[in-house]
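Shown here: the complex without one of its protein chains, the others still in place.
And now, chain A:
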Amino acid sequence: MRQRITYLQEPQDSVDPKALKVTENSISTPKLKAAREERITFAFDELPQELYSVLKTCRELHIRWISQNHYGSVAPLVSTLTPGLHVFYTPHLNKPDSNLLCPMLKKVFGAVDCLSPVESFTSLPSNKSSPSAATQYYQALDTLHDFIEYGKHKICAGSEKECLDRISNILLASSVDIDFDTTSLALTMTAFWPLHTQDINLKKTASSGRLEVGVLSIEPSKQPEELSLGGFLTVVGEDTKPSPTLFSFPSRHHPSKSTFSASFLSPSGLHPTLELKISSNKPPTEDRSCSLYCHFTLPRAVFADRYQFLDSLFLASKNLSTLHYITTPVDLEAPVYTVSLWGTSVLLELAPPLGAEQSWTAQIPLHLRYLLPTANTSGQSPLAVPYPVVLWACDAHEEINFSINPFDRVNLGYDGLLGSKTIFYHLSPEGNRLTNVISVPVLDLDKSKYVELSTAGVVLLAFSWVMWCLWCVLRRNGYGSGNYRIKEGKKKQ
């Protein structure tokens, strides 16, 4: 096992190295205002047997969980996804899709309703220039409570207080990544906690493996695509004092000064329109070509109709540019309870208005499926639609080796779609909860008791009436042509 714990500070909060107390097996300091990233790498033999047997069937597995509570991000950890649980999965080369994956996800994360990769996952386009996982799954998940319980039982075998405390702390994390691929033969778990004041008191124990602790803050960098970090690094148990450091690296993900918010126009009905309010129409940098994108991860109850995004007049009227990607196929008619695929992801290019800097809006038309009928809700069901990710994607011109960035993050869904020579500038969302809840009209079971009986009665009544009319015809004129009668009638005239 290897552990890397990094505290990221605002420059004005930078730690005084004298306050960092390093002993032969610990590091501590009181009241440090910092965001925190913890990265733990497990070797295969350190994993529970059941996890190991699932991983054996995968070529790549990337799990991303993002909290729906928004606390702000800190460079260089600015990349994000739609809140919820994302799974990016590539089956092992010579093996069929894993039938162990979904049961395992359920066991580890709790309420996950995936059936199997074939039934519930959607495929992602393969892109040679930026390899990404082959399939995708998503599910809204508010809390990692089940994950923490699983970790307590399976990872902290010896019920060490240190281990239990650290795992419990994940409840406050704003994102958790779990990465595995066959080339590294190791499982990495990375968790991120937003900026807050905390006492550091980290001990190296027998089971904790190599423990590296950094306290860093962002420094001005020379190149626009680079980030510089300065501060102190300590390998606990090896170093006797923190060693000062200053290093730069190219970064895929950068913060943007703009912000956005997302809300549904009211009334939302069965065809809700999501409105994005964006604080600026100006790209983050003038010397690269940049486009503004919105990346949606939509649960199956709500979807975008790709055929709606073809007409340029329609797109322009909503400040949209082009539909860059949408999961296919999307059933445009089925009710939610007959769909087993998780939902759809959509990458939409927006069209910021030209001219002077201004705040502006874009509207994205969406559609709802029929949801299950309900009782005791007056025919309304709440539906949570998570925030999209909004970002500027700028052309990096040349191949930049982003992987030397110790905080590099890939397999986010949109990065594979936009190519590896792209620099992302993330707009930070406004608001505390990154989810909109809309009310969806459904059949009210309290009023539907007699629907079947009345339908049967009405059809029977209508059928009998027509049959009665036919019977009268038969009695009076028979089933023949009745020509005889006409001739007779004419004679009389």
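Here is the rule we use: a contact is a pair of C-beta atoms (placed from the backbone, for glycine too) under 8 Å apart; a residue touches a chain by one contact, two chains touch by 3 or more; residues count from 1.
Going forward, contacts and distances are computed from a predicted model.
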From "Cytosolic Fe-S cluster assembly factor NAR1", "E2 ubiquitin-conjugating enzyme", "ribose-phosphate diphosphokinase" or "GPI mannosyltransferase 1", the hidden chain's UniProt protein name: "GPI mannosyltransferase 1"
Option touching the unshown chain, where A:99, A:289 or A:477 are the choices: A:477
Absent chain, residues of chain A that touch it: 267-271, 307, 310-311, 313-314, 316-318, 329-335, 337-338, 370, 372-373, 378-380, 438-444, 447-448, 451-452, 454-456, 458-459, 461-463, 465-470, 472-474, 476-477, 479-483, 485-486, 489-490
